[in-house]
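A single protein chain has been omitted; all remaining protein chains appear in their positions.
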Amino acid sequence: MVYITRKERFSAAHKLSIPEWSDEKNLEVFGKCSNPNWHGHNYELWVTVKGEPDKQTGFVLDLRRLSEIINEKIVDKLDHKNINMDVDFMKGKMSSTEVLAIAIWDEIKLHIDKLNCKLHCVKLQETSKNSVEYFGE
Amino acid sequence: MVYITRKERFSAAHKLSIPEWSDEKNLEVFGKCSNPNWHGHNYELWVTVKGEPDKQTGFVLDLRRLSEIINEKIVDKLDHKNINMDVDFMKGKMSSTEVLAIAIWDEIKLHIDKLNCKLHCVKLQETSKNSVEYFGE
Amino acid sequence: MVYITRKERFSAAHKLSIPEWSDEKNLEVFGKCSNPNWHGHNYELWVTVKGEPDKQTGFVLDLRRLSEIINEKIVDKLDHKNINMDVDFMKGKMSSTEVLAIAIWDEIKLHIDKLNCKLHCVKLQETSKNSVEYFGE
Amino acid sequence: MVYITRKERFSAAHKLSIPEWSDEKNLEVFGKCSNPNWHGHNYELWVTVKGEPDKQTGFVLDLRRLSEIINEKIVDKLDHKNINMDVDFMKGKMSSTEVLAIAIWDEIKLHIDKLNCKLHCVKLQETSKNSVEYFGE
Amino acid sequence: MVYITRKERFSAAHKLSIPEWSDEKNLEVFGKCSNPNWHGHNYELWVTVKGEPDKQTGFVLDLRRLSEIINEKIVDKLDHKNINMDVDFMKGKMSSTEVLAIAIWDEIKLHIDKLNCKLHCVKLQETSKNSVEYFGE
Partner (left out) sequence: MVYITRKERFSAAHKLSIPEWSDEKNLEVFGKCSNPNWHGHNYELWVTVKGEPDKQTGFVLDLRRLSEIINEKIVDKLDHKNINMDVDFMKGKMSSTEVLAIAIWDEIKLHIDKLNCKLHCVKLQETSKNSVEYFGE
């Protein structure tokens, strides 16, 4: 069993706030992340899959296919977008790194399962100081 | 003469578009950076000053003072903010990396000149692939 | 279950030597790390906690609280200090990266358990070539 | 139990192709990695071992010994070499990152077991976007 | 005047040797870089241009055009290629980082001059320890 990781990047705007709450309460709970006029990040995304290397090619999977899935299902929808407003699979959700990582897992899981390997981990870094990992359980 | 550089970071939202233009024209000229609902970046900022090290302390300047100036005049105003909407010194300006770097220079120049050294360069990185340097001329 | 990681930094001096041993024996066992006049590093510290994201906020925990704990209990005590001489929780211990990582775990474990999540991993990097991970078992 | 990681680097040439196949088929399956005249990478290698820190020295193992093993058995054989042509332990194998990581594990496993600790993981990065981890099972 | 830099990457094989020399002499002069069966690197390339930001767009130049030129004229010809054998503009030249940086400058200079700005610097990094800058003079 070998674990193989592909890294991609996207730049997006978001804010953390609960519409039913006042600006004051959002500021208290979410701090500067609640700025009503948005802020943004250069996100870094690592997707790890696991499987047996093919006897002939030496590949767990074709990395070009993995990259295509990540770009088509995730990066194209998030890059240079507003996570709260523009992204179909984030509608009605908080745009915390935790929730976004879980949503990315859910979006790509089935597509990767068809590649004869298993999705192992989605790691998402919001800033150089903060990152999140989700293993599907 | 020694050149000393301090690095700081801020995360902000912005978009590139000219209000008088249609969305189509903005998309044509500014590409995905024109997304009407904003996008954002983790900016990295390097401020370089030059001067003679003090005979006694060995310092060109007190880096704590340089860091205070950068944080008070720049980072506190940009971090977790919308560059187009929230930042006094960017009002009415395009939020391109070029224009932002020049504006940062203009904001800190006088404050650094009082520290017995000279502002040499403002370097601003928007993504790991794109950065800008401004030397004041 | 989501894993969330916060990164902090500190710069410290230390040496590896056993006081009862001769300088020669310390040099033989610990190499250049035994230099009697100390050496130092820019340490990088990653603290990983795990938990369920809150249904309403989308947070496993408030990262500001995690950062406060790490800074108050660890960084403030180690940054610009001598690990062997200045740090209460390292008194009488070897200052190897292994021992320091375990000691950091012991210092923050209880404080993090109160945040409705669990400490998962303390990762400590001494140089770009050497790092250590401790999972509490 | 503490996990300790050593990072080393090597620069090597390789290509991905199956000699019995035509250039067209190799191009279809391996893409630009099949270039008949080779290409190359700066590989980054992390070797992680686990064990109990020694009561007296605070060391899981002497990192100098670990580094010697990695350099003698792996880096000296791969650095500034052609993985397909010059490396004894890769003869007759595909030079995919997956296969290379497994081969590195097999080359160092016994030597590390003699150091009173256990090999835990071989991580091999081919480019900043692609890496592989192998845990021996 | 603002300086703007675009970073791109390519992975390539090469060797340093003079065909008229013996393997021994090549080894003596070029060390491990003379390995007859090639070796390779992940090169990082920074292209810096300078100009005045446009009053309306805030751009020195359209970075998409700069990126297109670098990719079409340089990266597509070098990535996953053998510098000595596969690259038209390197035929008959030594593939040292110095010579390659000058050749890259010569390939893109005219195309960038047409963008209403001036090529300022080509920086080429071969490994994390070695890099070269060329300013055209």
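Just a few scattered comments:
Labels A, B, C, D and E are assigned to the chains in the order they are written; within every chain, residues are numbered from 1.
The definition used in the following text is that contacts are C-beta pairs under 8 Å (C-beta built on N, C-alpha and C of every residue); 3 or more make two chains touch, one makes a residue touch a chain.
Model, not experiment: these values are computed from the prediction.
Within the full complex, the chain left out of the display contacts the shown chains B, C, E. Of the listed positions C:R64, C:H80 or C:K109, the one in contact with the omitted chain in the full complex is C:H80. Of the residues in chain C, those that touch the hidden partner chain are 9, 11-14, 32-33, 35, 37-42, 79-82, 85-86, 127-128. Residue-level contact of chain E with the missing chain is found at 16, 18, 29-31, 93-99, 101-102, 128-135, 137.
Within chain B, the residues in touch with the undisplayed chain are 1-8, 48, 53, 56-60, 63-64.
The rule we apply is simple: only the chains that are shown with their structure count from here on.
Centroid distances from chain C, each centroid being the mean of CA atoms, peak for E. Mean C-alpha positions place chain D and chain E at a centre distance of 28 Å.
Among the residues of chain D, those touching two or more other chains are numbered 128. Pairs of chains that satisfy the touch definition comprise A-B, A-C, A-D, B-E, C-D, D-E.
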